[in-house]
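With one protein chain withheld, the remaining protein chains of the complex are depicted in position.
Right, chain A next:
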Amino acid sequence: MAGAVLTVEPMAALDTRTDRRPSFVGLLWGSTVGKKTAMAVSGIVMLLYLVVHMLGNLKIFFGAADFDAYAAWLRTIGEPFLHHEWFLWIARVVLVAAVVTHAVAAFQLSRRDIAARPVKYAHKRRRASYATRTMRWGGVILGLFIVWHILDLTTLTVNPHAAAGHPYANVVATFSTWYGDVIYIAAMLALGLHIRHGFWSAAQTLGAGSAARDRVLRTTADALALLLTAGFVSVPVAVMTGLVS
């Protein structure tokens, strides 16, 4: 067979796999499926925080002394093992990481999704539910709200009362302004919609959904959305109606 050259097309299926796959995190972040996993996990971290945050907020109905004492206690969690306020700072770092992961993944995936459908259909038709269609802009609204919320009640930069160590008075001051109420209530409605589609989606992304479990997951998503929105909104409503002053 001297001189005869047999050319064989390379076949990927028969190649020996010599290239190593990226790490677990690399595989996740490098794919659309894995990026959604990162969004689901960071979303659930934020959701768990919001449940605790909402329940803590309801302490405002027990009066200024209870509410301010609760706020002061938050700074002492973990003592003496943790130094004063360390727990709070650990929570803040985890939350910022969750928000950044969630937002960066959402931004990258959204850009990709928009590029994947460059030409719209001439025949317009309403697609998907309201909660599903508002995920992106709802997320942007929530991101802006978080910035304002921290400037208002954590750093007190834009708070009308701005008395450090007196969160009760600061909250009442914010919700005594019309814009404070409008921003807060609008953001909480956006939050409810975001959780309604987000919680159920996270369950699918993490592979927890099934036909048998769907009703439970959808009901849980609706209940979480409703309870969180109602719980958070009850505070400005209470201030507006004079129940909390």
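Keep this in mind: contacts are C-beta pairs under 8 Å (C-beta built on N, C-alpha and C of every residue); 3 or more make two chains touch, one makes a residue touch a chain; residues count from 1.
One rule holds for everything that comes next: contacts and distances are computed from a predicted model.
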Listed names "Glutathione import ATP-binding protein GsiA", "Succinate dehydrogenase", "Alpha-D-ribose 1-methylphosphonate 5-phosphate C-P lyase" or "Cbb3-type cytochrome c oxidase subunit I", with the criterion being the UniProt name of the chain not displayed: "Succinate dehydrogenase"
Option touching the unshown chain, where A:Pro80, A:Pro118 or A:Gly165 are the choices: A:Pro118
Among A:Thr132, A:Ser176 or A:Thr220, residue touching the chain not depicted: A:Thr132
Candidates A:Thr101, A:Thr174, A:Thr205 or A:Thr229 - the one touching the absent chain: A:Thr205
Absent-chain interface as seen on chain A, which is shown: 12-13, 17, 20-24, 27-28, 31-37, 109, 112-125, 127-128, 132, 135, 197, 200-201, 203-211, 214
